[in-house]
Structures are given as C-alpha cells and as structure tokens.
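With one protein chain held back, the other chains of the complex are shown just where they sit.
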Amino acid sequence: MDLAPDAGQAGRRWAARLAAVSIWLLPLLAIDPTTYLVLTVAGLAMGMLLFLTAAGLTVIFGLMDVLNLAHGAFFAWGAYAGFAVLNALNGLGWVETGTLGQGILSVLLALLAALAIGGVLGLFLERVIIQRVYGDHLKQILITMGASMVLAEVIKVLWSPNNQTVLVPLSFTGSYDIMDVVINKFRVVAIVVGLAVYAGVMAVMQKTKLGIIIRAGVENREVVQTLGYNINRIFTGVFMAGAALAAVGGSMWGIFREQITPAMGDENLIFALIVVIIGGMGSVTGSFLGACMVGLAFNYVAYLVPKLALGANILIMVVILFIKPWGLMGREQ
Amino acid sequence: MTGREPTPVQMERLHQRSRRFTRPGFLIQLALLACLIAGPLVMPSFRVMDLVAKIMIFAVAVASFDIILGYTGIISFAHGMFFGLGAYSVALICHYSQPVQYHHLLLAGVLAALISTVVAVVISALSLRVKAIFFAMVTLAVAEFCHILGYQWSSLTKGEDGVSFKLPGVFSADWSGGALWGTQINGRLLVYYLILVVCALLFVGLVRFVRSPVGRVLKAIRDNEQRATALGYRVFRYRVLSTVFGSLVSSLCGALFAMWLSYVNPDTVLGTPLMLNILLMVIIGGLGTVYGGILGAAFIKIAETWLPDLQKLALSLFPKMELMHRLAERWILLFGILYILSVLFFPKGVVGTLRDQAEARRLRRLGRP
Partner (left out) sequence: MPEAILSLAGVHTHIGQHHILQGVSLEAIRGRATVLLGRNGAGKSTTLRTVMGLTPASAGSIVFDGQAVEKARPHAVARAGVGFVPEDQAVLRGLTVEENFRLAMLQESPEAWAKMETIFELFADLKKFWRAKAGVLSGGQKQMLAIARAFVGDHKLLLIDEPSKGLAPIVVDHLIASLNQLKRHTTIILVEQNFHMASQVGSDYFILDDGRVVHAGLMEALVDDEGLKQKYLGIA
C-alpha cells in the first residue's frame, strides 16, 4: 500500500501486542517457570490440533457461508479410523512391539486412513445434505446439528458407546526431558504437524490459482461464477479438504490422549467454534491465533482451577466479542 | 376517517373475536383441557400420568423454543441449558433447605426466572448484536460449559449422581389425603395438577405473546429484517426480548420437570440429548406454530415410552444379528435420521402443513387461485 500508516494506529497496534504478550506471561505469577514451560508446550500442541478443525470450519464458513456443526463429527470419525488402523496393525505386531520404522509407518497409515474417511464423509455430507440447504442459515444449522448427532451415533453402533484405548507405538510415547522441562514426544509431533499445515494452507491460499479462487469466492461468489468457475465443485472440494483436516486432527488427538470417546467430536466442536469466533469467521490466520490462545489458556487455567478451564475460554471469547465483535481478523459484513 | 367507523382490519378482528368461542380450535383446546383434568381421576395409571405430565412440560418448553426459533429466526442451543438452570434452582433450594417449605418453591421459581433472564440478556446482548449466527455458536459453547459445570462443581451439584430432594407439604411424595371417587389423592397427583395449571398459564401466555403487537413485529423481522429496520423497529431489542422471554419460560418448565421427578442430574436436564429432543419436537410439530409444540412433544415422548417394546420386538425378530441389536439400542440414531429428513422434506412440521392445507381450502372457497 502506498499510504503511510497512521502513527496513532501503529502505536495502538504495538500496545495491543504488548498487552497480549503480558497476558500470555501473566500465569507466571501463579505457576513456577518449569511448569509454565511444560504447560506452554502442551497448550501449543492442543492449539495446533484445534487449528486443524478450526481451519476447515472457518474456510467453509467464509467461502460457502455454511456453519457446519457436523465438523466435530469428522474429528471423532478421524480418531476412530486411526484407532481401527492401529488396532489392525497391532495384529501384525507393528504397533506396541514393532520397530521404530514400523511405528512411524503405522502412525502415518492411521493419519492417512483418517484423511480418507474425513474426505469421504465430507463428500457425502456436502453432496447429499448441505447442497440442498445453501443460503438458508437456519436449515443449515439445524441439519448439520442433526448430521453431527447421527454420525456420533453411528460410531457408537460400529464401535461402542464407551471409551476406547488407542494403542500407540512405543516410539511415540514417553517424553523428552530438557532441564526438568518434561515434553511429551507426541506434543512435539503435533506442533510440527500443525505448523506445517498452517504453512501449507497459507501457501495454497496466497500463491496458487486455487487459493485465489477461494479468496475471491469468500468475497464474492457471483463474480467467481461469472468468470467461469464451477463454484459447486469448489465448494465440494473445500468441504472435503476441511473435513479431512479435522479428521487428521482427531486421529492425532486420539494418539496423543491414547483414549477416544464418541463424544469427543462435540467437545472439539465447542473449542473450534470458540476459536473461530475469536479469530474471525473466514480467516485462517485468525483461527491459528485463536487456536493458540484457546490451547494455552485452557492449559494454564486447567492447572490452576481445573473446573473453569472451558469457562476461561468462553470468557476470552466474550472479551473478544466485546472489543472486536467480528473477531481478531474477521471482516465486517 | 371519522374515528367511529371500524377499518377493514378492525372489522375482520371483531368478526374473528365474535367467533372465538365457537371456532373448532377453541373447542379442541377445551376438550384437551378437560381430558387433562379428568385423566388421572378416570384412569389412575401412573405410567400414563407420568407420560402426560412430561408431555405438558415439554410442550410448553418446545413452544417457548418456537418463539425464539420459529418466530424470531434465531437458533439458541441454550434452551436446554435454561431448562436445566430452572431444574437445578428447584432441586438445590429444596435439597439444601431443611425443612423444606412452600415459600422455598416460590423462591426457586423466582430464582430460576432471575438467573435465566440475566444469563439470556448477557448472551444475547453480546452475540445478537453482530450476527444471528454467532448466537448459535455462543449458546452452544455456554450450554456445554454449564453441562460440564453440572458434572464438575460437585460440592454444589453432587456431580454425576445428581440431586434428589423432597417437595414441601402436600406436594411431598409421601403425603396422602384420602380417596376421591376411588382415586388416591396424594402428593404426586397434586404436583400433576400444579404442572397442569402452570403449563396452561404459560401456554396461554406464549400464545398471547405471539399474537401481541410484539409478536407481529418479530414475525416481520424474521421475514424481512431490512424492511423491519426501515419501518423503524429496533431489531436488536426485539430479538433480545423474545430470546429472554423464551428462555425464561424454558427455565420455568425445567423447574416443573424437577418437581415432577424430585431428582435432577446433569445429563437429563443440561445435556445435549435434551436439547436434541427439543429440536426434534419443534421440527416435527412445526416451526412458527406454537401449537406444534404439543404434537411434537407428544410424539417424541410417546415414542420414547414405546421404544423399549420396539427394541424387544426387533431383537426377537433378528436374534442372531449383533449389528441389529446395536442399532436397536441406538434409538437416538433413528430420531436423528427422522430429524434430518423432516428438516429437508417436511420443514413445516405437522401443524404447519395442516395450516397450509386449511389456508389453501379457505382460499379456494373464496374463489381465489
């Protein structure tokens, strides 16, 4: 832009950043530094996994104007798909007793299965149900809520309504110990994958033709159509990709927690919605920031006052809605 | 205009008013009320009375949800939470007051109303200002938070075990007052009549609200927000008003529900299944009809009562198929599919469809296309 930024505005921006960092460090008053670092890593890892769900949710909302409440169900289905694959591979002796290579391969296969199941479910849901209710928010919310419930129930039919223990390769359990800061190995994996996905999504959005089409579609669907692009096909593709990301997130969550339940989709959806509201609907970067905030706040507060952990996130959401009703990076409509 | 001559609209209203006691709808209402009053005396079956009491409570809860969803076009996922707030108000006050007295019930009712009003005002003031879709998201999060609090704040709510309590005086389960025409008069029966009276009053209140000038403005906003704004209505205020009113009624329904069961726990009065039930009832009954709530609640509650028998039937038909057994256990799955199909193909519900047909008949009689 060729306009000089307004000095006052820049000052305010720096003040906001300073405030953000000081709030981030605020828990240090009550938590000793070592624990604080452990919690920070845990919070970032949780944030990255939340981001995987929230990214799809926010792009689907921005592009298609659909609030997909079934997004959490993709997360749960991904977790169960990964669980099933790991169980099957354990029969071959790859998981609990396998070598490092077999362990890595089985985790990759689990994530791949999640990716596939997420894509297939996304394709099905978009084509069969959501395409019938484009442009009608009320019906979309009602129907995706129903789809979410049905998908969770099918999990209970196929597996069981109870918790399941996920078998995790030995090489992914345990933790690193760096000067008393204990860091769970899989948290590192989660952070790396989350950052990679964020970088990948941003690269696609900024550099590729597809990214231009999606950003253009977020702004004005009609123009994109009249320029010769079949918007329905793009909707389906984006919906599938979003669903697949959520499913991968779920599968990683399952491996990370070593336990899965049919209700995990609903819990994840709540967090993802908070993230998307904080970050601004339609903004990938906003979701990334929001996910980090929610993950960190959840872990700090869960350490101090376990009962209020979700409440702290709702409080953050409320405060953000007060200051910036459209979220951190949201566009006013 | 002389001021004496009624306008055509006034004439139509006067005409309708003159017929209001002879309309078939009014007669049906009267008959329904008579059945509800006489039912327990004529047919003393606890199972039936239990079913009917629950239907009454849910009919009002669903109708109040319809005020928010059908008449204002806002989706609140916190309707079940408000129900739960009312239920827990009664349960906790009765549980912790020793000995429990009549004024405690009144206090619980007032507390339920107060808490739900404050919470509803805060939530809607925050999220309705921006976009109605935010409201759905925020209420979903807040409702989940309350559900978790219900579990985890166990020093107050006793967590998963739930709170059981005694009602005061004649409403208490062990009070007995002799027999009337061969029917045992006891605490349960009196609570039933209390529920009947309160539900009838609330329902009349909801119907009046919908027909009031405020209700008409709400419909105008739902159908065309821009036009309503241009006409000078403060859309935001009306939305907040209707949300708060609907939530308030829901919390009172929750209070009645708790009194009926003398017991609450997080899953039955705060959890997602409750919210899904309300959604299903309102969809099946018909959005924007108020009366649909009665049908929706009756359908679901009766289905729930009969489902265990259906399950047994399914199991005996397919004794070998394990998947079939699991499917039969998951009746929420069947309800969910039914719900999706009704949103897609039957969006006006039973009452809405019937009304459309009646309207079409009326127009045909008038000779209009």
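For reference, chains read A and B in written order, and residue numbers begin at 1 within each chain.
As a working rule, contacts are C-beta pairs under 8 Å (C-beta built on N, C-alpha and C of every residue); 3 or more make two chains touch, one makes a residue touch a chain.
A quick note: this is a predicted structure, and the numbers were derived from the prediction, not measured.
**Q** With touch as defined up top, name the shown chains that contact the chain not shown.
**A** A
**Q** Among A:Thr34, A:Thr97, A:Thr165 or A:Asn230, which one is in touch with the chain left out?
**A** Answer from the full complex: A:Asn230 touches the omitted chain.
**Q** Check the options A:Ala73, A:Ile129, A:Ile213 or A:Ile255 and report the residue that touches the missing chain.
**A** Looking across A:Ala73, A:Ile129, A:Ile213 or A:Ile255, the contact with the absent chain belongs to A:Ile213.
**Q** For chain A, which residues lie in contact with the unshown chain of the complex?
**A** Considering the whole complex, chain A reaches the absent chain at 1-3, 209, 212-213, 215-216, 218-220, 222-231.
Criterion: only the chains that are shown with their structure count from here on.
**Q** Could you tell me the distance, in whole angstrom, between the mean C-alpha positions of chain A and chain B?
**A** 35
**Q** Residue numbers of chain B touching chain A in their complex, please.
**A** 69, 73, 75, 77, 126-127, 129-134, 136-138, 140-142, 144-145, 148-149, 152-153, 272, 276, 279, 283, 323, 326-327, 330, 332-333, 336-337, 339-340, 343-344, 347
**Q** Once bound in the complex, which stretches of chain A touch chain B?
**A** Residues of chain A touching chain B: 67, 69, 129, 132-133, 137-139, 141-143, 145-147, 149-150, 153-154, 156-157, 266-267, 269-270, 273-274, 276-277, 306-307, 310-311, 313-314, 317-318, 321-322, 325-326, 333.
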